[in-house]
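Apart from one protein chain that is not included, each protein chain of the complex appears where it belongs.
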Amino acid sequence: MNKRFPATALAAALALSLAACGSASSSTSNSGSGDSATIKIALIPPTTGALAQFGTDAVKGWQIAVDEVNAKGGIDGHKVELLKKGTDGDTATTLRVAKEAVAKEGAGFIGAVMTSPEHAALNAQLQGLGALSFNALGKDDALVGDQCAANAFHIVQTNSMDINALAGSIGSMPGNKWAIVAVDYATGHSAAKEFTSAAKAAGKQVVSTQFAPLNTTDFGSYITKVKSSGADAVFAVEYGADGIAFVKQANQFNLTKSLKTVLGFNMVSEPLFPALGASIQGFYNNVGYDVAGDNTLNKTFVSDYTKKYGSAPYYVPADNYVAAETLFAGIDKADSIDPEKVRDALDGLTFDSIVGSVTMRADDHQLLRPSYLGQVVKGDGGDAFKIVATAQPDKTTPQAESACSF
Amino acid sequence: MTATTLPEVSQSNAEVPAGRRSRRGLVFGLTVAVVVAAVGYAVPYVIKDTYTMSLAVEAALLGLLALGIGFLARHLGLISLGHTSFFGGAAYAVGVGVNHYGWSMTQSFAFGVLVGTALSLVMGVLVVRASGMGFLMLTLALSQALYQLCVQTSFRPLTGAYDGLLISFRPDDTFAGVNASDLQNPGLFWPIVWIVLIVCVVAVWLLGRSPFGTILEGVRENEERMRFSNYNTFRPRLAAFVLSGLVASLGGALFALNGAYVSPDILGFSRAGDSLIAAMVGGLGSLIGPLLGTGLYVWGEAHLNTGGNLHLYTGIALIVVLVFLPGGVTGTLQRIWRRLRKERPGMGGRR
Partner (left out) sequence: MNAAQVLNGIALGSLLMVLSSGLAMIYGLRGVTNFAHGALYMSGAYIAYSVSLHVSFWLALVVVPVALALIGVVLELVFFRPLQNRSHIELGLVTFGLALIAERVVVLIWGEKTLSVDPPPGLRGTTSLFGVEYPTFRLAIIVAAVVMAVALVTWLRRTRTGLYIRAASQDLETAGIMGIDVNRISLIVVSLGAALAGLAGALAAPYVSLDPGMGDTFLIIVLIVVVVGGVGSIAGAMISGMALGIIQTLTTVWSPSVAVVVPYVALVVVLLWRPQGLAGRRV
């Protein structure tokens, strides 16, 4: 009664004023794509946890591409602006940040989102947002399968593409009893499943399969289980800092010495070499990007990146750079910065990139590009990847998955 | 003042003793509800911006969660960290209904609310005999157990484990007259969640004024004496717990319909803490306190979260409220209001 009244009145007043604040600040922004001449790209990398380093490097890839393009006066006269956001990896946060960037700041394009679950949720919203997403790290096959979206473009290779690339080499890797330790996400599960079939086809045996949640820091139980399974080779799908923890602890348990082969999947990459130490020499890992790739665009990219950031690029910034190349190629072809027109222009588009000539497949929006298998070898300036096998997209992804329909 | 709960909770109804709640108050309250409902309907026409509208929808959905927490705290003096499991459980159930069983949105919504309420029944049976810190720990433990179960690999086909559950609604399916893709548009979803919120607020308010509410107060103040007076204290407590769980489940089921995606984080420790803090900062002693607190929380999440600092502010807000401003925002305002009224000459003062 009397005590409810002021509370009610106050609540109503507060709510209305907050809403007024909200709508007032938004009325100054426009919806972005049509009237503004700037191309706005929202980058939403992870800023915390095991993948934080990758988040920073993803942004670097975009930055180099944008600096290059702006130095030339923009694309068809449109300058490019990066809206650098961040997320803690919780999909709800990523979606909120994306919605805000699109609705309030006029971003027409989204990049640097990292994990497959975030992409799955984002894909579902893209139509409603009217924006395009460029996925340069979420490798789960479902993202070009039943979770595909017309507004989403898959720049990085999918897990099955990579596994198909290394399938042929499994037979020649020493070790017959394989243990799998993978991250407990859809990507980890699909990688494990595909590896198992490829290994069986090569005549190998899979004796143990385990999944560890992302941000696992204690791999003791997993390692002990691998040891007691009698495995002599390991297929490990652990990302970022989890990969570092896994490798270090495997050394501490003397597991590494007892294995004939360690095949990392998205685990071992150049920036982690110092942290991983000399024990990883001889490790195999899928390589999505060959830093020594012999084409002009790549050489320019590598030298610009090394000059600006002090170290050579690896697959994360490189794939994000390719994402930028894809977007710019689409804008160029469409002769417009309207997301819908860019989307249509990208279907079937072939263009030159730092990874060679690539094509954006219209059926599932997968970028067709080669995949590699590398081995860590001791080089002059430290450890480096030696490419031991290459596979072209006609082998790794001969056709789009039927589950994908726009 | 019971030593096992917060002081403002005990004081919340001290001003208006049970017998004096008049018909005038009832009519006044219902009129306010109708007016507020009507005003709320107009909100999407005032706020054209989708982003702000989505914040409003989020606040309303989480408001249902906070309303449940607040109801329990206000009438039984029990502070719960477990209500996110009903909210999240209902959301997951909606997803399971659509994805796994192929049901329509309306059927899945009903299923979601049912599952959430059933969870609250199960949890309630285990926890309502406890009070104070024991109750808090139990609700926390049980809700975290549910979270752990949800992310288990063995449940992956059902819940999506760590990836969360992407809900694929049939495009031609409708819920309350709105079709699947429009449900994700906050402006079009708003009327649904607003009506549900107002109805729940009124229902909770009426329950508080009813004889049931009086029994709950008696249990809160002195459980032993109630038992000696031949009242079965277990059943009213369980009923109150389940009702608060029902309200939270409504929020969760609607949340799933609107977002089409359920992440396991919704069942996690962090969210449970946030929902409680939001309700407390708003004020557990009043009906709308938790709603106000949730509004502040959503606003803070959107505007103060630069660099992920939201929890810094919620932590500070919690301590400030506990130490200096018991009763949260609404409690403090009520105190100021009362002091102002007392100072007016000729006002005969309340005791």
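For clarity, chains are labelled A and B in written order, and residue numbers in each chain start from 1.
Going forward, contacts are C-beta pairs under 8 Å (C-beta built on N, C-alpha and C of every residue); 3 or more make two chains touch, one makes a residue touch a chain.
Just so it is clear, the structure is predicted and the values come from calculations on it, not from any experiment.
Only one residue from A:A245, A:I280, A:V342 or A:V376 touches the chain missing from this view: A:A245. Here one chain is not drawn; of A:S197, A:S221, A:Q281 or A:Q392, the residue touching it is A:S221.
Against the chain not displayed here, subunit B makes contact via residues 3-7, 79, 126, 129-130, 132-134, 136-138, 140-142, 144-145, 148-149, 152-155, 269-270, 273, 277, 280, 307-309, 311-312, 314-319, 322-323. Residues of subunit A that touch the chain left out of view are 47-50, 52-53, 215, 217-218, 220-221, 224-225, 227-228, 240-241, 244-245, 248-249, 252-254, 275.
As a convention for this text, only the chains that are shown with their structure count from here on.
Those residues of subunit A that touch subunit B in the shared complex are 1, 3-4, 6-8, 10-12, 14-15, 18-19, 22-23, 26-27, 47-48, 86, 88, 90-92, 95-96, 99-100, 103-104, 116-117, 120-121, 124-125, 127-128, 147, 184-186, 189, 211, 213-214.
Interface of subunit B with subunit A (complex): residues 15-16, 24-25, 28-29, 32, 36, 39, 43, 46-52, 54-56, 151, 153, 156, 160-164, 166, 181, 184-185, 259-261, 263, 265-266, 286-289, 291-292, 295, 299, 301-302, 307-308, 330, 333-334, 337-338.
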